[in-house]
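All protein chains but one are shown at their positions in the complex.
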Amino acid sequence: MSNHYIEVKNLKKYFQTPGGNLHAVDGVNFTIDKGKTIGIVGESGCGKSTTGRLMTMLLEPTEGEIFFDGKDITKLTPKEMVEYRKKIQIIFQDPFSSLNPRKTVFHSIAEPLEIHKVYATKAEKENRVYELMELVGLSDRFVNSYPHELDGGRRQRIGIARALALSPEFIVCDEPVSALDVSIQAQILNLLKKLQLQFGYTYMFITHDLSVVKHFSEEIMVMYLGQMVEKAPVKELFANPRHPYTQALLSAIPVPNLKKKKERILLQGEITSPINPRQECRFAARCSFATEQCRKEVPDITDLGGGHSVRCLRIHEI
Amino acid sequence: MQKKLLEIKDLTIKFHTDDGVVEAVNKVSLTVHEGETLGIVGETGAGKTTTALGIMGLVDCPPGRIEGGKIMLDDRDILQLDEDEFRKLRGKEISMIFQDPMTALNPVFTVVDQIAEVIANHQQLGEKEAEQKAIEMLELVRIPAERAYEYPHQFSGGMKQRVVIAIALACNPRLLIADEPTTALDVTIQAQVLELMKDLKTRSKTSMILITHDLGVVSEICDQVAIMYAGEIVESGSLEDIFENPLHPYTNGLFGSIPDIDKEVEFLSPIEGLVPDPSDLPKGCKFHPRCKYAQHLCSVEEPVFQEYSPGHYAKCFVYEGKLPAKEVKKYE
């Protein structure tokens, strides 16, 4: 048995659509060590959110295994599942739709405590809710407010408090700041970081924004059309991106700095369809390095050592 | 010196709602020169979009009302125009691109028809000629002519946004207002659209107002920048002024909040507190509750929007010499 805290092996999720199988996640492997953060980066439709849903058992994988502390959580009975739900939590992207509009802040945060009947008395439960609110920096005067009365940043704090209520070990953060204003984003990122240092949470941080995960994770996995294209420790990835897609993604970020204007790699075209993908490199259609061979076979993953691996046929030429 | 195209003076727009009066835009003054791109930067509720709608004459009334100020296009105050004259202006002289390309197109018409319609509305052209022109516009935004007769749902997000840009540019407007044109797009698609807009900017002499919350996007295509906070402009100047020498604490805070891809830091330095509720704005300087430099003075008196170096304006007591702090620390 491996000694990684979380180990994902050949994870696949296909959705049935009228046009055929949609390969949302197609054979993803990664590991996360306890107390660390992995960043999953990619554009819309790359399967990053689906991966997050699979990790939190909100979706059932088509194939593959997810080992959590040595136990394969894809094979749990519904009863065992309830226990694991406490340990694995998720923070959602949209603080508007991720809260029940008819529940007060108190009820939203207390909900998980009630589901699992954590506290016997009402007073204990109330204490815990106030404690959680303080933890995420929500003033207790909002305890009886409704979500629609609060701004995005505060709502996202409620979402975080709710995820923390059951003292989880592993938290999937699905674009937790992309719906927020710039100045609020930084507050929420700092909060998540602080909580990790305080409680030793393990994070999976899903985002489309490479600059956001840079400060957050030890390792980054870049996804494209359901597959991993590159995975590396964060410094290595930024210093030495090897896959043409990662390079383009890095260069596409508009940097608010006049002196460091980079040469931009513009990608041709747009993302291709994830329905019944052909046997080829999925990035080939947009890649400026693509050759005949790239359009004929699915590239394997090349391990470059030091935890850096890339899925590209021409890795040694580019 | 280029010619002034648009000059806004003390524009004030208020919304009268059940919950009170919302001061969405408060004494905003802006100038756009010919061929120039002005970036308006700010967070949700800063009044960026309302300002743009004010220029377009599209503020919902009621509850909204333009309560003061002038919007001069050349030498005409367009606020004095009646609805009919305004309609002629829209699309022809000023046009606007909205944030969400998914809903901006009519799903039951082909792409080329939607562009041709705008052209036919404003120019005396026959059906065939308008269509011909529409296809030219599509090629200008790099959409191949053979896709012109497709419907919007057959296009991806980035292509739809290009169609929207083509519609906006169809009548060679003199001023293009783009409201967060790339926010709904993926990073690599955003890069494509930005590149296109840069290219169009150099080729045609259209002036542009770009509304965004993303300072990165601003640095790509703007010449002038105005920073808005709570319905006011707190700082404005050339791109270099704002990026190399930001004066206002809010501008500095914004730069500090952005995770910099080229730097290593454990924690970011955010602006504390929240964007104020526009129906209940703080007295004095609107930014004082979140400002590190704020003193009592800031909560009672309003600073003056002043010029500190040629073309570089800011609204802060630090620069009036009325606070202990003599300058705002740069974000680094």
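Labels for the chains are A and B, by order of writing; each one numbers its residues from 1.
The criterion applied here is as follows: contacts are C-beta pairs under 8 Å (C-beta built on N, C-alpha and C of every residue); 3 or more make two chains touch, one makes a residue touch a chain.
Please note the rule applied: contacts and distances are computed from a predicted model.
Trainee: Given the options "Sarcosine oxidase subunit delta", "NADH dehydrogenase subunit E", "ABC transporter permease" or "2-oxoacid:acceptor oxidoreductase subunit alpha", say which is the protein name UniProt records for the missing chain.
Mentor: "ABC transporter permease"
Trainee: Which of A:N100, A:N127, A:S167 or A:N240 sits in contact with the chain that's absent?
Mentor: Residue touching the chain left out of view: A:N100.
Trainee: So one chain is hidden, and I want to know which residue out of A:K36, A:R162, A:K231 or A:R311 touches that hidden chain in the complete assembly.
Mentor: Final answer for the missing-chain contact: A:R162.
Trainee: In the whole complex, not just what's shown, which of A:Q89, A:N190, A:Q227 or A:S309 touches the removed chain?
Mentor: A:Q89
Trainee: For the chain that's not shown, point to the residue among A:G45, A:P112 or A:P299 touching it.
Mentor: A:P112
Trainee: If the hidden chain were put back, which residues of chain A would touch it?
Mentor: Answer for chain A: residues 53, 56-58, 81-82, 85-86, 88-90, 92-94, 97-104, 111-112, 115-116, 139-146, 148-151, 159, 162, 166 touch the chain left out.
Criterion: only the chains that are shown with their structure count from here on.
Trainee: Which part of chain B faces chain A closely enough to touch in the complex?
Mentor: Its residues touching chain A are 43-44, 156-159, 186-192, 194-195, 213-220, 239-240, 243-244, 253-262, 265-272, 274-275.
Trainee: Can you tell me which positions in chain A touch chain B when the two form their complex?
Mentor: Residue list for chain A touching chain B: 43-44, 151-154, 181-187, 189-190, 193-194, 208-212, 214-215, 238, 248-258, 260-261, 264, 266-267, 270-271.
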